[in-house]
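All protein chains of the complex are present and in place, except for one that has been dropped.
Lettered A, B and C in written order, each chain numbered from 1.
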Amino acid sequence: MVTTRKPLRAAIIGLGRLGERHARHLVNKIQGVKLVAACALDSNQLEWAKNELGVETTYTNYKDMIDTENIDAIFIVAPTPFHPEMTIYAMNAGLNVFCEKPLGLDFNEVDEMAKVIKSHPNQIFQSGFMRRYDDSYRYAKKIVDNGDIGKIIYMRGYGIDPISGMESFTKFATEADSGGIFVDMNIHDIDLIRWFTGQDPVQAYGLTSNIAAPQLADIGEFETGVAQLKMSDGVIATLIGGRHAAHGNQVELEVMGSNGWVRIGEHPDLNRVTVFNDQGVVRPSLQSFGERFDTAFTDEVQDFVNNVIVGKQPEVTVDDGIKALKIAKACQQSANIGKLVDIQL
Amino acid sequence: MVTTRKPLRAAIIGLGRLGERHARHLVNKIQGVKLVAACALDSNQLEWAKNELGVETTYTNYKDMIDTENIDAIFIVAPTPFHPEMTIYAMNAGLNVFCEKPLGLDFNEVDEMAKVIKSHPNQIFQSGFMRRYDDSYRYAKKIVDNGDIGKIIYMRGYGIDPISGMESFTKFATEADSGGIFVDMNIHDIDLIRWFTGQDPVQAYGLTSNIAAPQLADIGEFETGVAQLKMSDGVIATLIGGRHAAHGNQVELEVMGSNGWVRIGEHPDLNRVTVFNDQGVVRPSLQSFGERFDTAFTDEVQDFVNNVIVGKQPEVTVDDGIKALKIAKACQQSANIGKLVDIQL
Amino acid sequence: MVTTRKPLRAAIIGLGRLGERHARHLVNKIQGVKLVAACALDSNQLEWAKNELGVETTYTNYKDMIDTENIDAIFIVAPTPFHPEMTIYAMNAGLNVFCEKPLGLDFNEVDEMAKVIKSHPNQIFQSGFMRRYDDSYRYAKKIVDNGDIGKIIYMRGYGIDPISGMESFTKFATEADSGGIFVDMNIHDIDLIRWFTGQDPVQAYGLTSNIAAPQLADIGEFETGVAQLKMSDGVIATLIGGRHAAHGNQVELEVMGSNGWVRIGEHPDLNRVTVFNDQGVVRPSLQSFGERFDTAFTDEVQDFVNNVIVGKQPEVTVDDGIKALKIAKACQQSANIGKLVDIQL
Partner (left out) sequence: MVTTRKPLRAAIIGLGRLGERHARHLVNKIQGVKLVAACALDSNQLEWAKNELGVETTYTNYKDMIDTENIDAIFIVAPTPFHPEMTIYAMNAGLNVFCEKPLGLDFNEVDEMAKVIKSHPNQIFQSGFMRRYDDSYRYAKKIVDNGDIGKIIYMRGYGIDPISGMESFTKFATEADSGGIFVDMNIHDIDLIRWFTGQDPVQAYGLTSNIAAPQLADIGEFETGVAQLKMSDGVIATLIGGRHAAHGNQVELEVMGSNGWVRIGEHPDLNRVTVFNDQGVVRPSLQSFGERFDTAFTDEVQDFVNNVIVGKQPEVTVDDGIKALKIAKACQQSANIGKLVDIQL
């Protein structure tokens, strides 16, 4: 719908892989918003934002940006440990906040963050669970909600990165705390399992390994994590996170119902091309979640902008983010201590 | 790249199924352009353009629009028979023209259209062969151009609409000349076969039938058309056009090479969901070319806008459009007369 | 069902690739028959039959074998040009005859063969259209016969050998007349198209090429053949024969109906394994029709044996074989003369 309203004025913190994507979308694809400022530590990234995107002002200190700029909304795409303090500062400055997942890594900080968010009920806070915006998940959700597959019995979520990303992950995880394999790779599936079932997990059995990447032990990381969850009303779930896929980016979710199943992303098809070659019949695979979820990333940001314009809080709340984080941490804890872990949300 | 340049001012003729899509894209997705005027016969469509898209002025007479508005470019999405006169009028008015495929139905008109276009070499003329912009076709083209599948031996193109569209087609074809099954359904594949092989067909054997829709005989249409083409340098091709697909919109292209094959769109997957139900393992199908090619439609229009901005003629020329039309017509003629038809381009 | 009847006594002529398969099946899998003699020119093959299969007597002259042995039935798996004379000799000797497809290559000989067969109505004559025994074709036939996909509009049959077989084909075609690409590769699909539609083709447009194997020109062969057929009651069909497939043995049949389609053998899956590797998601392919149709080969021979035991002529008659041969030859003739060919059956 057309409004004569001026576009929202927005700024972004972080221009890494995902920050760059959001910035490009904000300039080229999202309606009703103008990206006026960007903050990053890397001067090349800031140059890019100025020259390629036409962002007017750039900063290396996010507080300066928030203090100086006349903005309505801020996009936080900085490393996870900074999410809480940035969100708190921005909320207290009266801004609407879009913050990438996960909310943070330290529960005290995240709890404080949630308290501040809830104390500003008229400002929109939205976190980056973009999969809820993806056409395939939404289609599957509708099938489930229609009762077409009966009652949910079991769910299985795979978040497995291509092995080609190992080097960049190692660099990233050496410099910052990734949160561990379950936080880093399974938090979306945890959110989706809660979304599909309407149930929370009550018990977790996590196991981890470094068979595919022994070198990760040096930086306290695990290449693969597997967890089995008992949900509050009887559903059972399996989560697998990993970084070893030879073929590409395997983001697969299965919902087993009493009258049918759905699988989303059974194969990470790159496009609609099938190749017949000396290996057999081949479907090339996607290599990155960015390619996979480009439209969902756009749609979630558009939704945030629309929410800000009409003053509507999003479906996914900060509490959803906290619960997903606690569940991922419980899986990790179980693996660490070698015992079942009861989950209190 | 950022320019401080003002957006192109554009108008559109036609707000039917495809016109509406282009208009939405121009307003919401395409960078560097502003849709300032729209022309249509249906007042509801014009209301929609005003209210939903914010188009400033609307017309029912396209000449008035061209004469009145201060515009740089025009998008012609009217019924095919009007393409030539509209293009001629717009070119003579100094406009850059984007015209949907096919160029027209009458060769005299189309030849005149081409003459006018060529007499304005500084204005951009681009026709709507959007499949050349589709990721999957481009990926396949690259595989072929790399020599990964050797030399092309054979190509097969299916353009088969879902049977659910039969009613609207019958209405459309009753009111206007569709051009016949090959023109209406295979012109894109004809263009793609020329694009992939670099060869032109020299002989066609066309056959048509109304087994699936005998009622089409009443309006001089055929439901299915099949043609075998002999290409100038030995490639063989099969075209199938139809309107009877029970499952959805089958737009499939096969390229058989001496060292491998590719198939694009072997199944018209709706999304990434696989359903396991009492029928077996099911992939739901796309129902419309609009869904299938939404991104390609956006990208071709963005490319046109970019071409206009930098003054670059597109890869696909008016002659490509004329050749595709002649080939489609030759297939139809062969079916009509029951003989092989030699093709002169 | 159990009978106390003695097994049929059978002999085989030809122990090449397919003859070896039939011989093994007769000894190991087929009930109610005993393979007592074998005839071949290659002494290694005869040794193998003696030592591995326990065949009692071997011959290098088929007439000697027929004259000498006390047998009920004979399996003719010799090169095609010998099929007529061998069948005639065996029928005249009072034997039941199973003869591999095609019946022959010379129409005069084949007509004489048919005359002799028909003059012995109490002896079983069965030709090797084994695909009619394959589970997948039978399943598809049932779907079609049930009316589940409406009326047939179009059929497409691919018979394309893996390129790995090129050397052995070249050797074979240098020594003997293959009958040409359509006879050698498409005769099964021709039979299936007649079987599925109940219609005969009335016109053919054939095209051939050697793009993938120019060297075949030296022995008067074509690597690829494509033909479009007009069937007697409006169905249209496309046949493709070839020898260039990089991935494996592509034996694919499509039946397009007014209310649904079926494809048999869309991909030549080797087994139930899917491999995820650096190429993407891969299904390995079958390399030979022998693997693909092993069960069908067994079932057709078992059916022949059962037919002999109960004195029942098979569904597929010698006339079906002659018609398939004439249609294949018409496709070849069309390609040779560059014109449409009318088919008289």
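In this text, a residue touches a chain if its C-beta (ideal position, glycine included) is under 8 Å from a C-beta of that chain, and two chains touch if they have at least 3 such contacts.
Owing to the predicted nature of the structure, the values given are computational and were not obtained by experimental measurement.
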Out of C:I13, C:L53, C:M130 or C:I343, the sole contact with the unshown chain comes from C:L53
Sole touch to the unshown chain from A:L18, A:L207 or A:L345: residue A:L207
Missing-chain contact, candidates A:Y59, A:W261, A:F276 or A:F297, resolves to A:W261
Where B:V33, B:M65, B:L270 or B:I327 are the choices, the one touching the absent chain is B:L270
The one of A:M65, A:V226, A:A296 or A:I309 in touch with the missing chain is A:V226
In the full complex, chain C touches the hidden chain through residues 1-2, 28-29, 31, 51-54, 135-136, 139-140, 143, 148-149, 259-266, 269-278, 284
Contacts from chain B to the absent chain lie at residues 245-248, 250, 267-270, 275-285
Where chain A meets the chain that is not shown, the residues are 149-154, 156, 163, 205, 207, 209, 211-213, 223-224, 226-228, 230, 234-236, 238, 240, 242, 244-247, 256, 258-261, 266, 339-340
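Methods note: only the chains that are shown with their structure count from here on.
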Here the gap between chain A and chain C, centre to centre from mean Cα coordinates and rounded to Å, is 57
Between the Cα centroids of chain A and chain B the separation in whole angstrom comes to 38
Chain centres from averaged Cα atoms put chain B and chain C apart, in whole Å, by 43
Residues in chain A with touches to at least two other chains are numbered 269-270, 275-278, 284
